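As you look at this complex, bear in mind that one protein chain is not there, while each of the others sits in place.
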Amino acid sequence: MTVRIGVIGTGMIGRDHTRRIEKVLTGGTIVALSDSVPEAATNLRDELAPAAVCYPTGEALVAAADVDAVLVCSTGSTHEAYVLAAIEAGKPCFCEKPLATTAEGARRIVEAEVAHGSRLVQVGFMRRYDAGYRMLKTVVDSGIGAPLMVHAAHRNPTVPEQYVTPMAIHDTLIHEIDVLRWLLDDDYVSAQVVFPKRSRHAHAKLADPQIVLLETEKGVRVDVEIFVNCRYGYDIQCQVVGEEGIASLPEPMAVALRQNASLSTPILTDWKDRFVDSYDVELQDFLMAAAAGTASGPSSWDGYVAAITSDACVEAQESQGAIVPITLPERPTLYR
Amino acid sequence: MTVRIGVIGTGMIGRDHTRRIEKVLTGGTIVALSDSVPEAATNLRDELAPAAVCYPTGEALVAAADVDAVLVCSTGSTHEAYVLAAIEAGKPCFCEKPLATTAEGARRIVEAEVAHGSRLVQVGFMRRYDAGYRMLKTVVDSGIGAPLMVHAAHRNPTVPEQYVTPMAIHDTLIHEIDVLRWLLDDDYVSAQVVFPKRSRHAHAKLADPQIVLLETEKGVRVDVEIFVNCRYGYDIQCQVVGEEGIASLPEPMAVALRQNASLSTPILTDWKDRFVDSYDVELQDFLMAAAAGTASGPSSWDGYVAAITSDACVEAQESQGAIVPITLPERPTLYR
Amino acid sequence: MTVRIGVIGTGMIGRDHTRRIEKVLTGGTIVALSDSVPEAATNLRDELAPAAVCYPTGEALVAAADVDAVLVCSTGSTHEAYVLAAIEAGKPCFCEKPLATTAEGARRIVEAEVAHGSRLVQVGFMRRYDAGYRMLKTVVDSGIGAPLMVHAAHRNPTVPEQYVTPMAIHDTLIHEIDVLRWLLDDDYVSAQVVFPKRSRHAHAKLADPQIVLLETEKGVRVDVEIFVNCRYGYDIQCQVVGEEGIASLPEPMAVALRQNASLSTPILTDWKDRFVDSYDVELQDFLMAAAAGTASGPSSWDGYVAAITSDACVEAQESQGAIVPITLPERPTLYR
Partner (left out) sequence: MTVRIGVIGTGMIGRDHTRRIEKVLTGGTIVALSDSVPEAATNLRDELAPAAVCYPTGEALVAAADVDAVLVCSTGSTHEAYVLAAIEAGKPCFCEKPLATTAEGARRIVEAEVAHGSRLVQVGFMRRYDAGYRMLKTVVDSGIGAPLMVHAAHRNPTVPEQYVTPMAIHDTLIHEIDVLRWLLDDDYVSAQVVFPKRSRHAHAKLADPQIVLLETEKGVRVDVEIFVNCRYGYDIQCQVVGEEGIASLPEPMAVALRQNASLSTPILTDWKDRFVDSYDVELQDFLMAAAAGTASGPSSWDGYVAAITSDACVEAQESQGAIVPITLPERPTLYR
């Protein structure tokens, strides 16, 4: 069965997912497009999805009879409404992060999905599909004893002027928040943020770097360095310290070069290259589940927990080193 | 356009390519199967390709009106006839290696394709599609000056009893023969084989390890260690020494583990895992070219040159250290 | 000139330094030994220093006319008195850590040395003499912009029953406390300790692992993982994150081995092997300065600051995550 997909939002990520479904993956076809700028949708149709119908609104697209499943790739503030519409229509829905711009919004989605009674929503936390993280999880699950600590780093070469201090949580740490929960099969109970000396390369409205300290239910201590003006590259590090060994996230495959008095391997500089393969795996997973009328992978609940955790981290940023507790509601049976 | 594919030979690799086209890749569908053991074909149809028709012979499959392109995955001795049939029918044809069991056979295919006037054949040298070799080629082409030497190794943990000395060339070195020609954009002019002390793990009819020394037209010296009872893993090494630097084939991505007084990364032991991704890329490339009625990637000419080079290497094995010249016929315009 | 050395304390480290001066280094000779167990001294004399005179007390050894310089290698609680005696006698004095068992004691030594008017004391912080840390300091000083963060780890495979929670500071972290001050050319202003889940391999009176968070005057944030039951090895990690790059302490030189499906390098398991070369360099430095009647390297002031910082870290251990300020007295001119 070929899943007939409608894409809401035809910007960079919507376009990329459209290309993916049409040119790379198997089992899906793009039959509907919608964008707040209508010609963006028609342009994308002409370029990559000639059979698609362009709809004036996301709601109309969701309602279209030949749309089996929906990709929400529009601007973040619109996600909640479209996802709720998809749930209402009983259609599988892949939603780019954030699931909603507030924890409250994410909660409403969780409640709607619980009321529906089965999973329909996959949130776009693509790192869970990265081959490196999957290798790491295999080792952590079987080979190093109970995890005790995680040392992680999320570094970008540079960020634009509009990237301000809280975005270090909402746009950057959000990936670690989700993937480390998944890696450890655990939840956070507190957060603290400490601010090192500010890099001279950070602009005025951004404290950079930051270190976020998280504690989990099982007692694991996580430290994540966020450094978005590190200059040298886009570099994701993750080391899990267990009772009987330490496992590290693989470095991306690279040619080793002996040249100019140096033995070197290149470090990526563009975040889009780092997890490029995981987008394919993520969306293929969605297509396979959608063909069966359901969803797998990161759930609404995961999106909701990420939102609650993010909010606590932002509060911790504003609290000058104080330890902020993180309290989660009870996990609905659907997500156990 | 979806390319309608017929698969001749439904053993391990035929089955795997069928799965690939049905479950992973885009743009192709399996419409025909054939095997010398008919129930093998019907079993595969039932399992993975319900819409396929099973043909009693490969020739009948090639001739079927709804077969747009052919995959030759049968036993090596049958390749030549099926490929010639596909060329005769004007249908794109992917042929697993070897293209033919003799250089003469490969020459006949080259001549048939030249007579046809455009490319129809892709040979299954999948290493050209491996991400690591592609990264290496990018660096070699742009960053280390003229190549002067290649140091390579092809190691297997063990081989079965029936693997005898010449198979080190035909089954093992054949991959380096092709991929290094492609990497260097060069051809071989001589071969020499030296035999180190035999490993105690090699059985009686196999000289293991061996070192093959190749010289190219441009003067590059290539040494390839072939060691198929190395015990420790399936390990492919390739280092290109250029006038201004040295580039090495990436190691496969792996988790680094600190445990038991050791910092280690795993080495693969099963050859099927090492280039698994490259089979996907290779066959996707075939599907895209076949949709346009042609073929790209490793050509009949490449298969023919590999056969000539292999024959010289086997002669070198039998010549106790003598340097055996390699002479190629003129390259037809079609392959320039 | 050959410096005539008296060694107080002939246990493991005193014996090792005696061997070093007699058998490895140049410019020194052992002329006097003393131990609270007299036969320990005579045994060492017989074995390694036949020309040495054995004294009944450390004080008598310090006072001996032919002793040019003193090595204090006795149990920690006796250090202060012997060092003060050496200063009183105007003799260069190498003191194994701790300089004194309390910050007050260390302060008294500083005051005595300041009153003397020139340096006489070197404290046995040998890491400053390690080739790896020296390479790291060269890079940090010149190549990565201003340091912003340090991520460090100090791991032992196991510790004996008598090693309890505060010893993670006094016996283990003490090395990082000193060497990071030196590496960064900076002082600490606060400390915080967080306790991850306890390893099942830690005995009842030891919280293991621990993470110590230090802040420096310049705003650098230091995190040190202390994990003394890590099982896998004695492993010292140190990474300095600067505004324009990240530099890591070299791993000890090791043979890479491809074997048993693994590419590995050994990790040391005995702390004595890790910095073995630095003891030679440290003591050679002492001999050279002592020949000129002075001392260089880690000073009394450094020992005093390390004691103040340790005390704050132990207070932080007891304070459940609170941030404990660290206040230093003014640095005397002698140590600027």
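Think of it as A, B and C in the order they're written, each chain with its own count starting at 1.
FYI, a contact is a pair of C-beta atoms (placed from the backbone, for glycine too) under 8 Å apart; a residue touches a chain by one contact, two chains touch by 3 or more.
Predicted model, so just to flag it, every value in this text is computed and none were measured.
Engineer: Among C:I246, C:I267 or C:I323, which residue is in contact with the omitted chain in the full complex?
Structural biologist: Spelled out, the listed residue whose C-beta touches the missing chain is C:I246.
Engineer: Among A:D235, A:E282 or A:D302, which residue is in contact with the omitted chain in the full complex?
Structural biologist: Only one listed residue reaches the unshown chain, and that is A:D235.
Engineer: Going by the contact rule already stated, which one of B:Y188, B:F227 or B:Y279 would touch the omitted chain in the full complex?
Structural biologist: Per the contact definition at the top, the residue touching the missing chain is B:F227.
Engineer: List the residues of chain B that touch the chain left out of this view.
Structural biologist: Counting only chain B, the missing chain is touched by 145-146, 148-149, 151, 194-201, 209, 211, 213, 215, 218-221, 223, 225, 227, 230-232, 241, 243-246, 321, 323.
Engineer: Determine and list the chain C residues touching the chain excluded from the picture.
Structural biologist: Missing-chain contacts on chain C: residues 22-26, 131-132, 135-136, 138-139, 143-144, 244-260.
Engineer: Name, in rising order, the residues on chain A that touch the hidden chain in the full complex.
Structural biologist: Residues of chain A in contact with the hidden chain: 157, 231-233, 235, 251, 258-269.
Heads up, the rule we're going with is that only the chains that are shown with their structure count from here on.
Engineer: Rotation angle for the CA superposition of chain B on chain C, to the nearest 5°?
Structural biologist: Rounded to 5 degrees, the superposing rotation is 180 degrees.
Engineer: Let me have the rounded angstrom distance from the C-alpha centre of chain A over to the C-alpha centre of chain C, please.
Structural biologist: That gives a centre separation of 45 Å.
Engineer: How many angstrom lie between the CA centroids of chain B and chain C, rounded to a whole number?
Structural biologist: Centres of chain B and chain C (C-alpha means) sit 59 Å apart.
Engineer: For chain A, jot down the residues that touch at least 2 other chains.
Structural biologist: Residues 244-246.
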